[in-house]
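Right, one structure below, let's go through it.
What follows is part of the complex, with its chains left where they were.
Just so it is clear, A, B, C and D label the chains in written order, and each chain counts residues from 1 on its own.
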Amino acid sequence: MIAEMAAALLQAQWLYLAIGYIAIGAALTRAQGTGAWLMGVLGWPMELAQRFAGQGPQPYLFLLPNVLVFGLFTFAPLFMNMGFSATEGSSILFQDRDWAGTDNLVRLLGETQPDTGAENREDDKFLRAVTDTAVFVVFQVPIMVLFALITALVLNRDIAGRGFWRSIFFYPVMLSPVVVGFLWTLILKRQGVLSVTLMQWGWIDAPIQWLTDPGWTMFWSVFVYTWAHLGFYMLILLAGLQAIPADLYEAAEMDGTSPWRALTHITIPLLMPTLLVVFVLSLIKAFQAFEELFAMQVSWISVVAYIFETSGLRGTPTTHGLGIAATASLLIAAFLGLLSVLQIALSGKGAR
Amino acid sequence: MWAFLTRTQGRGRLTLVDWLSYGYLAFGFLLIFIPVVWLGLNSVKTAFQIERQDISLIPGDYTRVARATVQGPDGKRIFFITDLPDWVLNWRDLSAADQAAQDVAGFLSAQTGDAALALRSHLGQTEPQALAVIAAQGLPDWLPRYRTMSASAKAEVNIEAALAGLSPANDRLLREFTGLYPGARLTSQILVSAPDPQTGEIRQWGVSNIDIKRAFTPARPVDAVNAKVTKLPTASLQADRNVQIAWENYIDPLSGSSYGVTVDFTRCLTNSVIVTIVGTAITLLINSMAAFALSKYKFRGQVMFLALILATLMVPPTITLVGVFKAIQATGISGSLWGIIIPGSATPAGVFMLRQYMLTLPDELIEAARMDSASEWKIFWKIVAPLALPAIAALGILSIVWRWNDLIVPLVAVATVKEAYTIQLCLLEFRGEHTSQEHYRLAMTMVSLIPTTLVFVFLQRYITTGIANSGMK
Amino acid sequence: MTSIQLKNIKKSYGKTEVIHGIDLDIPSGEFCVFVGPSGCGKSTLLRMIAGLEDVTAGDLLIDGARVNGISAAKRGLAMVFQSYALYPHMSVRKNLSFGLENINLPKAEIKSRVEDAARMLQIDGYLDRKPGQLSGGQRQRVAIGRAVVREPRAFLFDEPLSNLDAELRVATRGEISALHQRLGNTMIYVTHDQVEAMTMADKIAVLRAGRLEQFGAPLELYNAPANMFVAGFIGSPRMNFLKAGLIAGAGQTILRLQDGQDIALSTDRFGRPASRPAVMGIRPGDLEITDSDAPLHMQVTAVEQLGSESILFGTSPCDEELVVTARGQTAVRVGDRLNLRPNPDAIHVFDAQSEESLALQ
Amino acid sequence: DEIDFLCYQDGTECDVIAELSARFTEETGHVVNTNIVSYEVIRDQLLKQLQAGDTVPDLARVTDLGGMAPYFLDIAPYVDSAYYEANFAATLPWMRPAGDTAGIYGWPGMGATGPFVNLTMFEDAGVDVPEAGATWDDWVTALTEVKDTLGLDAAFALDRTAHRWAGPAFSFGAKFMDDTGEPILVDDGFRTIAELFIDWHKSGFMPVEGWPAGAGTSFRNAAPLFLNGQVAMHFGGSWLINSYDSNITDFDWKAVPVPCGEGGCGAMVGGPAVAGFKSTDHPEAVAKFIDFMAREDIGAEYHAKTQSIPAHAGLQQTGIEYQGASARVADALNVFADNALKAATTTPQAFAFQGYPKNFVIYGVVPDYLTKAINGEVSLDEALAAIDADVKAKIAE
């Protein structure tokens, strides 16, 4: 097993490069100390650079590895999406794609097909995804923020075993979205425990398709998504609550403030900046909702799921799917970008 | 203990709000752990139970009884065979080795009548016996292929002629073998006892399935032949369960012997461990380097870099997956573990969280170190990194969780290279297009939860304080 | 007008007792300062009076009524916190009126009270600002204003000046004194700065480790400290302490210093105590530098010239530390040997064992 | 030479190929490295890898024949084309890129869609299983009786994809393809089945877990419904036989001939093929291996061991001696082979449609809109119009 692990990593060229790098470093830096020896040696190009070029370029060097990875695996794909959006064809190779200009935008949003002039259906699908997602967001975000707040308030009380409860509520955050979807599918499928238990209790007569019944699917989407993410926002809110100085409450007590008034007039207003952060973050997250819902096979299609499917990431791609999906993804990215600009603006104002 | 539980702000006894709070917490606790516990319970149910969507809390199958259908010249007979040994009843669940280990011939020779026919077919003896007869009697060599010949080919041969002159037993055998008679069949049904609706006497019945959602369950009495189906009220059924914990759901995939799945689960675990450890190490290194630059220097383009990193938060990788795929291909790291490790190693949330934390470290420390002739790199790893340890630890935990749970990057990086599969990819393997190894999937999902749960149990202090205090905002 | 009485008040956190039974009687209208080193229990005591902390044992009486179980809001006291504890999201006006709204006072009444208080404290110019937009001194005044508008029976201050810089601290302490003169309410003021205590208090309660060491007017504590702790704590620079033997002689009592010098003690002040090991205390300002012979000698180790006065640090022949203050600017240099004559009326004598003062009260 | 073979399996196909490839190595010295992956990988990843041109296997077992046709290696130069034309005439065109009529692009497999029934349910309900040649009407009547008698939730399940739907649709006279090879989707036959289909869901004849539960173009497998005894009939395909045989122990089942209608007894054909890729560095070895697998004796062994239907005309004719197969497996294989043969004669559009390179567009579009109609979100007319328009648009792209 050890040998296997080693072999997996030590593909020859990496190994030699790494050994060379460390050897040069060891020779150059004459690093001392045992435990941290490696760290001392790792940075030899930076120390060399500082010796010759001074302190000026150092921050750029510190940023370099991270930015390189970001550039290659986040920004380059984003630019490729722009490329896909502006070209057409089913290939993912740019040399096999033709220039399309705004055709993909028309294919996504237009009333008629640019190629045939026939009625375009894609716009309905996309709008449907957008409206469904909007409905999801409109319910999910306030509900989650509300419950995260309630949980945080409860956990901010002087309650026995606070640390324990705090981590309990955080636990779902540690589960993979696929597992979350799977867990809840086990419970929610038609033959699942929930239906059967409710039937045994006589609350329902026939098993309910919780995940596909149009009346329930949104409820459970919101529920499960909230279940999975609540802990994270609860933690942020808790930190916000703990940042409120305790003597404010003592002052309020001296002022004869009732607990309810203390909550509404002191806690909530002071928590506002944190609440705002939580609100916007969860808004952005909710718009990106995909994996849990996909794993549960809910019967509505979120925007990201729409893009995922249309781009041909699953199943066989349609001729223009890639371009259309890329266009949609750019629209969504732009929208989310706008949201976060809004957040920065708002929180800037909140911080005064 | 009570004093501990009822301890409050120090003033007064438990108030209504306290009771409500504890109630809320208890409810939340149940809500959070029911699915996980349910998964755990299900993961030790037998494949059959899972397939049957048996939602009982108890793992283990009902007591079963064999129901035989035998078709002959004189029509169809449906009857039950009781008291079969387990290995006969579960014959088709046995591995080839286990099947070979049984004294099938001996068992069959002790059987008589229709039961013998049904059991012969059930135990897979029809074909070898028929082939032996064909060889012994010198019958035509197309006979073994007869039942899959095209209709036109069948028309060209004369089966009746070929079978003429065989002993009744052999005739019967070959007719069954060539499909002239439908094969005798044996299925296992649930043995229940319930009052006969007509007579009220308690009888034993065989039923296909107990579905408490249905008011009635069609059943046949075990002691009758060709009896009509009776509709029994489901509530009146009494069935025994053999509690049986299906550890093989765990053992088979982990030992690489799971039926119908070609994934080496230990390999997946190993890969995931490598990816998680190496990936987390790289993430911590390069993210803290970037965070250091962004928090402790003033340089041209700083705001732009920060904005870029924040912008990456806006772009879920799911929607740029084709591009990510191309990038991984282009950098030549696809198909190896590096293809999983590298793309995920720069995390915007991580950089941001570490930066926020590092901002709280006093600049004076860095200036003191500069006065102390430390190089910038040394300042980074000897002063800033150790001091940012709480945040780095928090990010480390998150990174472990992210890495362990990541599906998207492995999917685009190594989908066609099975040796490099991580655990999440392997879990997908249990969900085939046409067949589903749900029982393995349940068990392996449970296994996949172990590391995150361990991290959770042992590091929860760091998680909750670390994340909350690292300015994840 | 409100009197506050503490009767054998005790406080424990879990098993550790931090206040060990304090009796204190604060008459109506008095400005009482709790002073003592950090951790001695000043805040705890104040918070018990405020009702923010339970009283473990003993009785707390306000105007003669036992208030142990009564909630903070109902005691009718107001408190100014060290950090001011202003509501950061409310305007100054709202900060002032919040407590009044809580008790459902009529709007007009609230308005007039807030404006009166603001005018009095000269914060009427920024009633609509948020606390974050105010300077430290202004915040301080808002915090006081919030206490004032409630027209409380008594004011409680917990180190209200410790977040201000030196200059502002001096100015604000004058303002608080003036406020007390104007309102005449009972006030309890916590500080660990003896200068604040001396300059502001009608009565000072010196606390040490949860016990009351002395309770009295400032000059009473300065001139007649009950023990070495109070003597050392009150007065700056600190009182000099020299080990000595108290020898009850025939006609007079003398104090024999370690280097053998004798100092006669007046019977007026000390009566006729028995012989014992003792400690002589003498404040730096009560030592006169003289050319003629004198009972005390000092080798100067450091000189601090403050312009208006000079502080001379040194050691006695027996290596005990001595500090002397001299008016104006001095020509004394490090290394000089000085003869010092103590002002006989300012000599304090303490029992070496119990550290209690031997002076007649 | 060493060649990399990317394979997915429904049962033991890859294992058997790997086993046979050892013999191939003995014969020719070429080594075949078989890499078994899940179906999703073949479906979702392989095409992109082919496009990106990196880390592509030399050959693979694939299903999207039309989509990948441009990347297939023409092995005609290395093999005897006449043998292929003689034995695989019906399936070879599926693998040819547009316009090509002569190239040999791999070793085609054969599969067919068709129904399985739960015999125990029929027995318990006392209903006779309709004979071969029975119509859909007969079947609906019989199944409904079973359902009602036994109190089932539903009687009949069909995987959510137009590939399964096509067979019944053919039966009701849907043409799918016109003579010029262009799709004509919505015609009278199509409308008839669509109407019926909606009714079947409304009446509870078909389960809500099936089509109504799916979203968009996603596939939903109905096999679990059959496996756990929720429905009496599953319209699936020949690839399920093995799985059913090994997983179903608590009821009797069998494959039955496709129900018939005015359009014939329609089943959809298809099947995975083993094909090489142009990008390979060892075209000869790849061709040799494909040729090896296409051999009659090897094919017979392969099909015997994997218990699958041969696409090889000769083998179809002579039949295969399925060793160790249970009677119901052998029977089922026979039934499906028959279904395929019948399709070739009565509903030839099945073959045309399978060879149509953009059929995958239709596979997704049809369930998408039909589901909407079933769930009452749109009317049938609207759905049909939308299907027509959307397919036209997508195909025109």
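Rule of thumb we're sticking to: contacts are C-beta pairs under 8 Å (C-beta built on N, C-alpha and C of every residue); 3 or more make two chains touch, one makes a residue touch a chain.
Computed from a predicted structure; not experimentally measured.
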item: Number of copies per protein chain type, counted over the whole file; value: A x1, B x1, C x2, D x1
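Here is the rule we use: only the chains that are shown with their structure count from here on.
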item: Chain whose Cα mean lies nearest the overall Cα mean; value: A
item: A-C against B-D, pair bridged by the larger set of C-beta contacts; value: B-D
item: Distance between chain centroids, defined by C-alpha means - subunit A, subunit C (Å); value: 58
item: Subunit B-subunit D separation of Cα centroids, rounded to whole Å; value: 26
item: For subunit A paired with subunit D, centre-to-centre distance based on mean C-alpha positions, whole Å; value: 38
item: Two or more partner chains touched - positions in subunit D; value: 40, 44, 48, 52, 228
item: Contacts with 2+ other chains: residues of subunit B; value: 53, 322, 325-326
item: Touching residues on subunit A, where the partner in the complex is subunit B; value: 1, 4-5, 8-9, 11, 14, 36, 39-40, 42-43, 46-47, 50, 55-56, 58-60, 62-63, 65-67, 69-70, 72-81, 84, 92, 150-151, 154-155, 157-160, 163, 165-179, 182-184, 186-187, 189, 191-193, 195-196, 199-200, 206-207, 227, 232, 235-236, 238-239, 242, 259, 274, 277, 284, 288, 290-291, 304, 307-308, 311, 313, 322, 325-326, 328-329, 332-333, 336-337, 339-340
item: For the subunit A and subunit D complex, residues of the former touching the latter; value: 88, 91-93, 96, 113, 115-116, 118-122, 125, 189-191, 209, 211-212, 214, 297-301, 305-306, 309, 313-320
item: Parts of subunit D lying in touch with subunit B, wherever the complex brings them together; value: 6, 9-11, 14-15, 35-41, 44-46, 48-49, 52, 54-55, 57, 119-121, 123-126, 149-151, 221, 223-224, 227-229, 236, 239-240, 243, 246-247, 249-252, 316-328, 330-331, 333-334, 337-338, 341
